[in-house]
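Below you'll find the structure, written out as structure tokens, and then a few comments.
With one protein chain withheld, the remaining protein chains of the complex are depicted in position.
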Amino acid sequence: MNDVAVIGFASSDVSVTTSGVETLVPVFEAALAQAGLERRDVDFWCSGSSDYLAGRAFSFVNAVDAIGAVPPIAESHVEMDAAWALYEAYIKILAGEASTALVYGFGKGTAGELARVLALQLDPYTVAPLWPDAISVGALQARLGIDAGLFSERDMAAVAAARDDASSVETLLDRPYVAMPLREHDVARVADGASAVVLAAADRVGGRRAAWISGIGHRVDPQGFGERDLTAVPSATAAAADAGGLDGVQVTALHAPFTHQELLLRRALGLPDEVRNVAFGSNPMFSAGLSRIGAAAEEVMSGRASAAAAHATAGPLLQQNLVCVLRSES
Amino acid sequence: MDTLSAPLTIAFDYTRSLGPVLGRFMAGLRDGRVLGGRTSDGRVHVPPLEYDPDTHEPVTELVEVSPAGTVLSWTWTDRPLEGQPLDRPFGWALIRLDGADTPLLHAVDAGTPDAMSTGMRVRIRWAAAPVGHIRDIECFEPQDPEAGAGVCGGGDGSAGAVVEIMTTPVRLHYRHSTSVEESGYLRGLAEGRIVGRRCPACRKVYVPPRVCPACGVATDEEVEVADRGTVTTFCVVNVPFAGQRLTPPYVVAQVLLDGADIPIPHLILGVPAADVRMGLRVAAVWRDRADWSTTPENIDHFEPSGEADAPYETFAEHL
Partner (left out) sequence: MRRAAVLGTGQTHHRTRRTDVSMAGLCREAIDRALADAGVGWEQIDAVVLGKAPDLFEGVMMPELFLASALGAAGKPLLRVHTAGSVGGATANVATSLVRAGAHRRVLAVAFEKQSESNAMWALSIQPPFSAPITAGAGGYFAPHIRSYIKKTGAPGHVGALVAVKDRRNGALNPYAHLRQPEITLESVQASTMLWDPVRYDETCPSSDGACAVIIGDQQAAEASERQVAWIRATSMRTEPTFYAGKDHVNPRAGATAAAALWAAAGIKDPLDEVDVAELYVPFSWFEPMWLENVGFVGQGQGWKLVESGETALGGALPINPSGGVLCSNPIGASGLLRFAEAAMQVMGRAGEHQVAGASTALGHAYGGGSQFFSMWVVGRNP
């Protein structure tokens, strides 16, 4: 089996156009420069995005223009966060079908009313026709956690305060609710963005800085509100086990669109308090999860950590989860 | 330079076929009854599952549950969004109906958040004109605690005619943003000019200007191209279809403007469809100058320029 490593990462927190093409060009250049590769050295390209962010069918097709795919390239796309595109690329390398890959995600989350758009992820017969917005749905989960005694609004505010040094828990708790029991600081700001991660098999890593992928797991839970305990995240727990467990992990990069979800994830992943989390500031839909992998890889490549775990989530209420463990040694 | 942007709304009334389980569930709502689906472990799911999560077999047993139930979790919406069940502040709640083992999500018309609490009792308010749709439940309303437990019909779930299709409107609003290059092109059109850009790598001129799709680099040099060119290939559209903006028949051609390296699609008028041919030389017909704005619609169509046809070799590489 091939060992696979992250050797490059770049991201942008803007997306000028709905298509994202103009944003992706410099992101590709930066990620490839860090990896020390040329565009033509990439064996496999894989992306993640959603047509519903742009409101157009086939919105990912335009993004191919940013690659310069003449002559043609080996390429694929998932209608998911690009963290899952990274998983597909990782599999291609493990299968021996590629030695290098560039994975990218993009989206202009602010182009539409995202909280309303996300209602279309819910059951189209019995739930979506009511247009429950994603923030209200998240609030129902937060209250379940509070009522179960798992955490308090103060604990949630503490997560937000840790993300933003300028805020104290007390001042945050004085602010009004946006959807009880959620306040503005409990909801990750919707953002535009794009990111790219470069992967390589061991024989292509050479002397480059590398964060070795020791394991990736991903699972999905049933969606129905009554079909699982909404305060547990069994798919995250199972994904971490599939990734080989989190032993030795010193830092995490969790993808938690709500503060209470970061608390639920820490419980589901069994993270001790001393494990540091790279703060999740805003939520650039469909590149956020990939960027978490990039952030965890940077912790390892920079030498700040010898082992880091990245997490990505998709769907309502942490329905689908991916865990990627990165280490300094292969 | 500021880039241009504009609103985009997409709207469609989706027609959802329901199948046997959801079709009976919606028929029940139409008839004022809530049906749950019983799975192999004996649990009653509302809304019903179509397939048993343990055995994967189709769920076939539907049972009636109560229209009253208990709030398991809730939140409050001060500013209802388009399409939501109520147009005044309301609560969202996960509600477990009496007789069911799982909660459903719906709105509670409680007036103020102070009237909401976990464990509160609520009851369905039925829509005035039910049609077999989840919105036959208009919303839930707080139930007087003195009213006691809801009446559970306890029937066998048989109902009137199964609902085959439910219609669900989806209407979403976006703001579409253009690039610097495209904005320049659009502003050129507002002045009656067609402005492309040249790729610094392959030197090809793209109209409209964009990132060079062959090289993956931004195009930098502005190049004005002619408003006349050559029909490379075309089709005659004889068929009406959803989303169409013109009345058939009409000719849509690929027009390679002089000075550009990629054709644009456009209408060919002023000539019988049967006389349109590959190599035909055409010129843009602009709308009245007073109507120009930052839109490609400033060019109404193309029509024959009267020049001799372009030799095949001059456009063969653009097919």
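Letters A and B mark the chains as written, and numbering starts fresh at 1 in each.
The rule we apply is simple: contacts are C-beta pairs under 8 Å (C-beta built on N, C-alpha and C of every residue); 3 or more make two chains touch, one makes a residue touch a chain.
Just so you know, these numbers come straight off a predicted model, no measurement behind them.
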{"item": "Chain not shown: contacting residue from B:G32, B:G160 or B:P265", "value": "B:P265"}
{"item": "Option from A:P222, A:G248 or A:G270 whose C-beta touches the chain left out", "value": "A:P222"}
{"item": "Sole contact to the chain not displayed, among B:L86, B:A127, B:V217 or B:V252", "value": "B:V252"}
{"item": "Hidden partner interface residues of chain B, rising order", "value": "4-8, 10, 12, 14-22, 49-51, 53, 56, 58, 164-165, 168, 170, 176, 178, 182, 186, 202, 204-206, 212-214, 232-239, 241-246, 252-254, 261-262, 264-267, 273, 278, 294-297, 299, 312, 316-319"}
{"item": "Absent-chain interface as seen on chain A, which is shown", "value": "1, 18, 45, 50-52, 55-58, 60-62, 64-65, 67, 69-80, 84, 87-88, 91-92, 94-97, 117-118, 120-125, 128, 217-224, 227, 234-235, 238, 242, 314-316, 319-320"}
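One rule holds for everything that comes next: only the chains that are shown with their structure count from here on.
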{"item": "Separation of mean Cα positions, chain B and chain A [Å, integer]", "value": "25"}
{"item": "Complex contacts: residues of chain A adjacent to chain B", "value": "16-19, 21-22, 25, 28, 39, 52, 54-55, 64-70, 108, 111-113, 115-117, 120, 123-133, 136-137, 139-141, 143-144, 147, 177, 179-182, 222, 224-227"}
{"item": "Parts of chain B lying in touch with chain A, wherever the complex brings them together", "value": "3, 8, 10, 14, 16, 18, 22, 25-26, 45-47, 49, 53, 72-77, 81-85, 92-94, 96, 101-107, 113, 118, 133-135, 166, 168, 170, 172-182, 210-218"}
